[in-house]
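The structure appears right after this line, and notes come after that.
Note that one protein chain is taken out, while the other chains of the complex remain in position.
By letter and in written order, the chains are A and B; residue numbering begins at 1 in each of them.
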Amino acid sequence: MHRYTWRTLIRELALFALAALWWIPLYFLVTIALKPDLEALASPLSFPSQIELGNFGTAWTEGSLGRALANSVILTVGTVVLLVALGSLCAYTIARRAGAMSTTLYLLFVIGIILPFQLGLVPTYAALRELGLVGTYLGLILFYTGVWMPFSVFLYTGFARALPRDYEEAARVDGASQLRIFWRVVFPLLRPVTGTVAIFTGLIIWNDFFLALIFLSGTDNTPLPVAVYSFVAEFASRWNLVFAAVIVALLPALCFFVVAQRQLIRGFTGGIKT
Amino acid sequence: MSVPAGSTNARPAARRRRRRSGLPQVPWVWVLPALVLVLLLRYVATAAGGWYAFTDWNGISREAQFIGLDNFREILDNPASRGALENTIVLAVTFVVAANVIGLLLALALHRTLKTRILLRALFFAPVVMSSLAVSYIWQFIFSYTGPLNRFLDAVGLDSWQRAWTGDPTWALWTIFVVLVWQFAGLAMVMYLSGLAGIPEELDEAAAVDGASTLRRFRTITLPLLAPAFTVSVTLSLVYGLGVFDQVLALTGGGPVDASETLATQIYKQTFAFGRYGYGAALSLILTVLITAMALAQLAVLRYRERRI
Partner (left out) sequence: MAPVTFSNVSKTYPDGTRALVGFELDIADGELVVFVGPSGCGKTTALRMVAGLEEVTDGEIRIGDRVVNDLAPQDRDVAMVFQNYALYPHMSVFDNIAFPLRCQRVPKREIRERVQQAAALLGLEEQLGRRPRHLSGGQRQRVAMGRAIVRQPQVFLMDEPLSNLDAKLRVQMRSEITRLQEELGVTTIFVTHDQVEAMTMGDRIAVLRRGVLQQHGPPELLYDEPANLFVAEFIGSPAMNLFRGRLENDGSGLACAIGEQRVPLPEHTLARRLGLAAYADRELAVGIRPEHLLDARSSDPALPRLRGDVKFDEALPPERLVYATVEAPPVVTEDVLELAQDVDAAAVERLEELAQERFVLACARFDITASPPPRGPFEFAVAVDRLHFFDLETGAAIR
């Protein structure tokens, strides 16, 4: 019923025009980041007459972007590992036990998804400061984990409930211990959810600025967005340098997007739909 | 074995128990790490935040004084905070409408037929994965006085419209709006696409054979069946819009003269720059109530619709 006519062709071309418009900011981003200081100031919109890769060097060292990149990786991986490991273990228990306790726990986590984190922010900050955890990776990782754990448990529980028990029974007959059953049999079966949780929360944490700014600013442990923020404060309106830093900050997520586009979109919708 | 004969529940329960006996119960201990984290960081912290909202705590002193509704009175009196509340609502509502309309249109255009739809979807989705703080700087450049937008206006003879967009009291808020929509429309599109993919093509075909025009098919078949996607996308964009922070800090810093403050930026500034923890908590409480109320309203609508289908 959906034929490809000349009207479809026009629609296709119109959408390409719109996509081009959508990507104009990225054109500015790349061209300006490649220009020397003078040219960036004098003719920011033209195509670069010469390519100045030195901007990236300057941004990298002046903005300590290498350290920031490492910080981002530590924060993201640390949080995702906790969300996956603790979330799946907890969800599996809730899914396999019946009764009021299980229902209550499940509700507790579901409500946690809707409950915004902002109100708990101030007391948590104060408490973590008491414990000397503000400014450390651990402090922020704990907070991220607390914020996203309900989401993780919710997704895992839904999936684990639908999982047939046959595999566990088979493993039991084969003489596996309970933890082994979980780790070797159940956890691999939960892989689709693990993918969704990792991609969805991973991207959000990778790009988080608000919490990282509050918990880590002023230390060496700041992730990329906060590092870029500080860098801009210092080099404001030297757009070629600012944009070089921005590119470094955007590149990892964009690369990931290009490589794992399908999984990423599926992970996103999978996380959102349920 | 003495199973009470009168109890109708006895037999299924017994069967369930027997079915389970092959496997030992999963120990409750396994829920503990996740549970403790969530209880402390979500529930206890939120409750504490609710308490602080009614105090004048400065974050350092051992005790906080209960001051009733003073914080809330001040929020309404303080132009920056009150403006932040208004800005947040205006921004969130307009953003939700724009992002969802554009996302829906993109999804409809890229659902079928087009040969390059996969590529086009990727192009529109790409901004979603980017750091919103980082991309906001690109937009700050675009909106700057010597930036591309003003040059474009000059070129098409609208030079009287030129201004420093992010430094203009009326326009500053709308630059944030543009970046929000630009980044979020792709996500809305993907949500609507997955909603559209869930509608069997047969229904559209059946309606066509039944004599329904394209417009009528959209109105009576596609749109109603897209309801769940609508609810999810609208809820998510509402939560995102109400919590807007990164874009504000990068584009306007809340200025000029607090003209583009939002609740999140005010929470950040009041609490962590001015050390007014109690006041910040009160702002957080307002934001929390806003988000929860909106999310619950959406959820209620979703449930209502679900029951209808």
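FYI, a contact is a pair of C-beta atoms (placed from the backbone, for glycine too) under 8 Å apart; a residue touches a chain by one contact, two chains touch by 3 or more.
Bear in mind that the values here come from a model prediction, so they are computed numbers and not experimental data.
Asker: Touching the hidden chain in the complete assembly: which of B:60, B:209 or B:273 does that?
Answerer: B:209
Asker: Specify the residue from the set B:79, B:169, B:224 or B:275 that touches the hidden chain.
Answerer: Answer from the full complex: B:224 touches the omitted chain.
Asker: I need the residue numbers on chain B that touch the omitted chain, in ascending order.
Answerer: Output for chain B: 200, 202-203, 205-213, 216, 220-221, 224-225, 227, 308-309.
The definition used in the following text is that only the chains that are shown with their structure count from here on.
Asker: Report, in whole Å, the distance between the mean C-alpha point of chain A and the mean C-alpha point of chain B.
Answerer: 16
Asker: Help me check something: in the complex, which residues belonging to chain A touch chain B?
Answerer: 1-4, 8, 11-12, 15-16, 19, 22-26, 28-29, 32, 44-45, 86-87, 89-90, 92-94, 96-98, 101, 105, 108-109, 112, 114-127, 142-143, 145-147, 149-150, 152-153, 165, 168-169, 172, 178, 182, 203, 206-207, 209-210, 213-214, 224-225, 228-229, 232, 237, 239, 242-243, 246, 249-250, 253-254, 256-257, 261, 264-265, 268-269, 272-273
Asker: So in the complex, which bits of chain B are touching chain A?
Answerer: Touching chain A from chain B are residues 16, 22-28, 30-31, 33-35, 37-46, 48-50, 52-53, 59, 109-110, 112-116, 120-135, 137-139, 141-142, 144, 146-148, 151, 182, 187, 190-191, 194, 201, 204-205, 208, 232, 236, 239, 243, 245-246, 249-250, 264, 267-268, 271-272, 277, 280-281, 284-285, 287-288, 291-292, 295-296, 299.
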